[in-house]
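Below is one structure, written out as structure tokens; the observations come after it.
Let's turn to chain A:
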Amino acid sequence: MKLLKEMANRDRVFEFLVPQQSPVDVRHGPILYLEDVSVSFDGFQAINKLNLTIDDGELRCIIGPNGAGKTTMMDIITGKTRPDAGSVWFGSRHNLLEKSEPEIASLGIGRKFQKPTVFEALTVFQNLELARATNKSLLPTLLEQMNGDIRAQIEEVLELIGLKELHRQEAGILSHGQKQWLEIGMLLMQRPRLLLVDEPVAGMTEQEMERTAELLTGLAGKQSVVVVEHDMGFVRSIARQVTVLHQGSVLAEGSMDEVSNNPKVIEVYLGEEA
Partner candidate 1 sequence: MKRLNQLKKLAVTTSLGTALTLATLGSSQAFAQDPIRVGVLHSLSGTMAISETVLKDTIEMLVEQQNAQGGLLGRELEAVVVDPASNWPLFAERARELLDQHEVDVVFGNWTSVSRKAVLPVFEELNGLLFYPVQYEGEESSKNVFYTGAAPNQQAIPAVNYLHEQVGIERWVLAGTDYVYPRTTNRILASYLQEEFGVAEDDIMINYTPFGHSDWQNIVAEIRRFGSQGKKTAVVSTINGDANVPFYRELGNQGIDAADIPVVAFSVGEQELSGIDTGPLVGHLAAWNYFMSVDTDANYDFIDAWIDYTGDEEAVTNDPMEAHYIGFNMWKEAVRKAGTTDVDEVRDAIYGVTVPNLTGGYAVMMPNHHITKPVLIGEIQNNGQFDVVWETPGTVAGDAWSDFLPGSRDLVSDWRAPMSCGNYNVKTGRCGGSRAAEEAAEALGE
Partner candidate 2 sequence: MWLTQPLYERSTRIFLGVLLLAMILVTLLHLAVPADHPLYVSAYTVNLFGKYLSYALLAVAVDLVWGYLGILSLGHGAFFALGGYVMGMYLMRQIGDRGVYGHPELPDFMVFLNWDALPWYWLGSDSFLFTALMVMLVPGVLAFAFGYLAFRSRVTGVYLSIMTQALTFALMLAFYRNEMGFGGSDGMTNFRDILGFDLRTDETRLALFLISGVALAVGYVICRALVNSKLGRVCIASRDAEARTRFLGYRVERVQLSVFVVSAMLAGVAGALYVPQVGIINPSEFAPLFSIEIVLWVALGGRATLYGAVIGALLVNYAKTYFTGVMPDAWLFALGGLFVLVTVFLPKGIAGLLKQRKQAKEKEEEVPA
């Protein structure tokens, strides 16, 4: 028993399983690579021959009207939905289509849902604790004890997302914005190589938005970030590279200014803005 506890607590055991150790090979090329991915539900073509590459450390924004297939794309990357055709690679080594959600997650892909999903019955603190990057197989999870440096990690993130004084509260009572933050916090606890962030600023106040923007830009470089967002203002404030999805495939790609001047994009978006 004692021994097991030791092993569970020390960070360096089970090398191959601890996410940030996972050898994502980015020496030759991108961290995420989608090629000719297609999927359809009952005849409705949600994703159609989608090609997308994200470089290591890049911050990419993905915009597009409703039904463009943004969320479906995320589902495919995280293993929730299996595409009918195409291939998805994480680095040049991991074929994501062969992996289950937990495996993908432990490879270092973290996701924040469009609708914030936190564990409402658990406290803010516990939410973060569960998210924390560590060996998540059965026995270690059973035996893990709270200790100094774990607490430290969590406090750190609590600071960052500004929920310190609420950390004893059940996540269920948090406001929408706070839930957004909590979920971002959980992402941070996972220490992923690639973050998929779905509409992070929905229901946030101006200054919350700004802080989010800071946070995401701050992350970029160390980690790769993919942001799906409707709020053009927000996108403009963070975006370097923007990809426009339309009817399940890439419509345009480039800097914010390039795409916003792109006639096709304007045409697609006219409906939205008017």
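On how the list was made: all candidates are chains of the complex that A comes from, given by their letters.
Keep in mind that, in the parts below, a contact is a pair of C-beta atoms (placed from the backbone, for glycine too) under 8 Å apart; a residue touches a chain by one contact, two chains touch by 3 or more; residues count from 1.
Predicted model, so just to flag it, every value in this text is computed and none were measured.
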{"item": "Options 1 or 2 - which one, within this complex, touches chain A", "value": "2"}
{"item": "Chain A residues touching candidate 2 - in the complex, by the definition given at the top", "value": "1, 5, 19, 78, 80, 100-102, 105-106, 110-111, 113, 117-122, 126, 129-131, 136-138, 141-145, 186, 190"}
